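Structure record follows, encoded as structure tokens.
Entry: subunit A
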Amino acid sequence: MSTDLGFWVLQMLNALQLSMLLFLLSVGLTVIFGLMHFVNLAHGSLYAFGAYVAASLSGAFGYWGGFVLAPLAVAALGAVLYFTLIRSMRRAGPMAQVLVTFGLIFVAVDATRLIWGDLPMGSAVPKTFEGQLALLGVQYPIYRLFIIGLGLTVLAALTLVLSRTQIGAMIRAGVDNDQMAACLGINVERMFMSVFVLGCALAGLAGAVAAPVLSVTPDMGLQILIPTLIVIVIGGLGSLKGAVVGSLIFGFVQTFGAVLLPTLNSVLIYALLAAVLVIRPEGLLPAKG
Partner candidate 1 sequence: MKTTLKTALAGLAISTAMSSAAFAEDIKVGVLLPYSGVFAALAQDIDDGFTLGLETFGADSGATFQLVREDTEVKPPVGLAKTKKLVLQDEVDVLMGVVSSGVLGAIRDTVDGAKVPLIVANAGNDEATGKDCSPYITRISFSNQQVNRPMGQWMVDQGVKRVFTIAPDYAAGRQMIDAFTTAFTAAGGEVIGQDWPAFQKTQDYGPFLANARASGADAVFVFFAGGEAISFVKQYDSFGMKAAMPLYGSGFLTSSLYVNAQGPAAEGVITALHYVPTLDNPENAALVAAFKAKTGRIPSEYAVQGYDSARALIEAVKSGATDRQTLAAALPKVSFTGPRGELKIDPATNNVIQPIHVYETVAGADGLTQKVLATLPAEADPANGCTMPAAIN
Partner candidate 2 sequence: MLETRALTKSFGAIHVTKGVNLKLEKGERRVILGPNGAGKTTLFNQLVGEITPNSGSIYLDGQDITAMRVADRARLGLSRSYQKNTLFDGLTIRENLGLSAAVALGRGQGLWSDPLQSPEVVETVREVAAQVDLAPYLDASVNAVSYGIRRQLEVGIALATRPKVILMDEPTSGVGPEMSKGFHRLLKALPRDLTVLIIEHDMDLAFDVADTITVLNYGEVVFDGLPEAARSSQLLKDIYLGAWEDA
């Protein structure tokens, strides 16, 4: 440990970077839940799929090719899932949804093994983002700053869309009360599909962005699932603010836990989740009431 200010700045940036990566992943999941009351355990698998697509396209199309195409590919997969499974499971209750999407995880892991093999893949950081940047007295990897920036951009864009646009108003109405939304003449079905597909695209984007930082392995979706769930449950299912707060809490607890309480680190986040659920059974910032 260090008393050096730069050290703590560095750790702050690390925490922020992890938070933003988790935010990209959890925001789609939480908005889908808020709107459709659908629990998609396979969300992590969509992220893995995005990472694989990005990593395998980076050879032919470069980083930016994967950056653009991976979210699109995952969105397309999301649309297929929506029409085959999700739509008919919407009213089936949380347990049936948990189980169907649990089954999907099994299928997804083996599908990635069949398509891309068992060996991990990697992709490179784009040339423009190689190296480090001097910031607040520390040298920090540019690519990580890019992740932070991207997370903030997506957050800003989603906030704008939700608060300023008509579709945003519809989504908010839908989260508050689906019957009311239907009464207002909103095509609920189409809105659900768009939101689901958008959530998938964001998961794909998170995968594409994570690919150069992490290794791309068949079980990466399963590994990220628990952190993502913790984020949205701490934050409160269904709310954008909750996803932000949850991501920040997770990122900071994980990072500073590793620095300050290394022996307890892996238990810490679960203890925090349990504490939140005991005190606020619906999370810190639930979408409703």
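For anyone wondering why these and not others, all candidates are chains of the complex that A comes from, given by their letters.
The rule is short, and it goes like this: contacts are C-beta pairs under 8 Å (C-beta built on N, C-alpha and C of every residue); 3 or more make two chains touch, one makes a residue touch a chain; residues count from 1.
What you are looking at is a predicted structure, and each value in this text was computed from that prediction instead of being measured.
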Pick out the one candidate among 1 or 2 that is in contact with subunit A within this complex.
1
So, in the complex, the side of subunit A touching candidate 1 is made of residues 1-2, 4, 7, 10-11, 13-15, 17-18, 21, 113, 117-122, 124-125, 131-132, 139-141, 143-144, 210, 212-220, 223-224, 227, 254-256, 258-259, 262, 265-266
